[in-house]
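Input: a single structure, listed below in structure tokens.
One protein chain is absent from this view; the other protein chains keep their places.
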Amino acid sequence: MSDVPSKLGLLPDEVAGSFLNAGVLQNAEPLPQNEIERASTLIDRDAEPVRELFDEAMGRFLSDERTAADAWLAPVLHATLRLTRREAADSGLWNYLALRLAPDYVYWRHLSREAAPTVARNRFVGPFHTQAFARLWWAAELFRDGPDYGPVKVACGNQDVLNTVLRLEVIRHRPTAQAIIRLLETGVVRTGREVNALAQAVNTAGTTLSYEALAPDEPRDTDAYRDWVEAADEAVVPFDRLPRGPEDGRIPKGSVDTLAKLFERLFVDSPAADATSEES
Amino acid sequence: MRRIAPYPVLADEVTLTVHEVRLDDVPLPYESTVSERDRRIALHLVGKDWSTVRLVLRAAAPRHELEAGPWKKAAFVATASERRTNVHTAVKLDWGGPAEWVGEVELHRDDHVDRVLISGHLVATVDDVEGRVIADVARPWTVDLQANSPTPRDEIAVRWADFAKVPQLKRHEESPWTVSVTDEAPILYLNSGFEGLRAVLTGTKASDRPARELLASQIAVSLWTTLFNEAIRHVEGTDWPDGWRGMALRRMLPDVFPERSPDDALREVGRGTTAPDLPTRVLHAAIKQAKAPRSLANFIRSLQKTGSEDR
Partner (left out) sequence: MTQDGITQDPEAFGAWLARQLRRKGMSQSELAAKLDVTRAAVSAWITGRAMPRIEKIQAIEEVLGLAAGASVTRDEAPESSGFIRWQYRPAHIDGGRELGNAAAFAFDSSLAVTAREAAQNSLDERFHPDRSVRVRFTLHEISGERLRRFQEAILWDDLVPHIKAAGDTSQKVGRVLANGLRELGENGTLLLLRIDDYNAHGLTGPEYDDGRFAAVVRRQLDSHKKGTAGGSFGLGKATVWGASQFGLVIMNSTLSEPFEGRRERRVIGRIDLPWHKLDGEEYAGPAWLGEPDPTRGEAAARSWWATERTVQELYLARESSDPGTSFLIVGAYDPAGEATTLEKLHATLVQALATNFWASMVSTEGTAPPLEASVVALRNGDVVVPEERVNPHRYEPARSRALRAFLEGKTIKREGDADVRITNADDVVEVAVTLRVPRRKTEAKGDPIEHRAVLLVTPTTDSDERANHVVGMRGTRMTVLDRTVSRLPFGAVPFQAVLLAGTATGRDLDEDARAEEFLRAAEPPEHNAWKATEDLTTTYARGAATRLRDFLGEVYAEVRRVVTPSERAASDDGPPAVLRELMGLHPTPPPRRPGYPTVRSVTGELNDEGAWRLRVEIRLPEERRDPWFLRPILRFATRSGPKPEARWAKLVAESHCEVSGDVLICDPNERVAVFAGVSDVSSHPVPAHMAMAEVDVVQAKDGGR
């Protein structure tokens, strides 16, 4: 790969998309780095600390245990690339990471293992729950409990959480997300199928039950979060243990307990879930 | 499609109104910021940088029905959501009178980009089950943070570009237009380097109008055909795809399969439809979207008008 950029940038969707031809997706053709750089608007954030993470990830995990890299990378990415939600909503940033800063990581993590290996297009340019880097950052943001990234690790340990649960609107209500993870932690749900069944149950029952009313959340302290974002330059993010996230308030434990109990009952009572657990 | 609930729900709707909008504790002028008719709050009109907005809300349920029914401990939960930033805040409003609730919802600038949906639902205990949703807000509110979204949600973006000079478009430099699709939005690119295209499309001469409209509808036919074919690739099972794809399909499927309900039509394509005439159907639906029959008829008529003079 050519030079490492010194700053991060924003690369608009349609521009980014135009570079992704079949050859590029199969890693048979290089991405034209200079052109991509020219098409990007640079922002005032250093690229080096972020780049370092991907090198570290690829060093820590062997290629055949790459899915495990998600659980390691998500928290450190979130702690290093500190963004407000507004900034994170700009797909241009994620496009830049994938096409300019670290396309090698995208190939490493997402190149399929079949006869003609290829990377799905939406890993480079895609929705937040699918794009290679956005999914990690958002998983960290949506599954952390205040400064505690522990739940994030649990969530990322199960690919179906990332693939299915992450895109459910209902998990934006934090206690709901935490309750699902609790069931993972406690082993109530284990396999991918079980996770999907749980997700479906939670999603469906949510039309008749107001999780928001049953399990109220405390508003996040956006000022504290802002302070944390602005302290990015001074922060030192450890690699060997879980980093510490923003101190913007913990999710009320009672709410999580209530929902965890409810979800467990839903899952167990779920006729379809019974069927899958029999099948598995 | 009709719904049925496993417990009694309200027949009539809950009304949500915005009383006041406070920007960092200062109330904003109501008339210019809040549109009751459109259910919109125009925050983009606020000049200065703000960090917190408080919306004072009032929810009203049909009182008689509520009191007469089997619902106990009814309360209103107000929600503020934005899909793009994955925000979903919920606040239980306070009792403000019989079948009325009032309260405040806070929005933080850091958490939002474009549009925030202000809605909510009425919650009550029914048959000893707590937290039952017994009514939704029929007409939710929208807070607009941007006047012109870079990619307007309700419209396909149209952009002029000199294809020869834009690296990503250079391979199409001979074409007058092209379509680019991403998950966020489809974009129609018009080639400003194509001689005369701009002059035709942006011209204002009345006598050129038939030709102008014909060209526009030709562009639109090819555009809608392309978008449809792209969108159906993202249909999984019976789900409407997110974002623009779902919207495009919702517009076109009734014309592609007029004999089916939209959901039914979606299944048909999701299944990898067996309809052998699908391309033809798509073409005609695109022609309809582009209003091509009308613009072509006008064009032909205009030719007939000028053909007789020979100076």
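Per-chain numbering from 1; labels A and B assigned in written order.
Just so it is clear, contacts are C-beta pairs under 8 Å (C-beta built on N, C-alpha and C of every residue); 3 or more make two chains touch, one makes a residue touch a chain.
Since we're looking at a predicted model, the values are computed, not measured.
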item	value
Chain not shown: contacting residue from A:17, A:147, A:175 or A:206	A:206
Touch list for chain A against the chain that is not drawn	167-170, 197, 200-201, 203-209, 266, 269-275
Chain B, residues in touch with the chain not shown (by the definition above)	1-7, 129, 153-162, 188, 190, 192, 195-196, 198-203, 205, 207-208, 212-213, 215-217, 219-220, 223, 236-239, 244, 247-248, 250-251, 254, 258-264, 267, 274, 289-291, 311
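Everything that follows uses one rule, which is that only the chains that are shown with their structure count from here on.
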item	value
Residues on chain B engaged by chain A in the complex (per definition of touch)	5-7, 75, 77, 79, 81, 83-90, 92, 106, 108-113, 121, 123, 130-133, 167-169, 180-185, 187, 242
Touching residues (chain side chain A, partner chain B) in the complex	13-19, 35, 38-39, 84-86, 88-91, 122, 125-128, 138, 141-142, 169, 172-173, 207-214, 216-217, 219, 222, 225-226
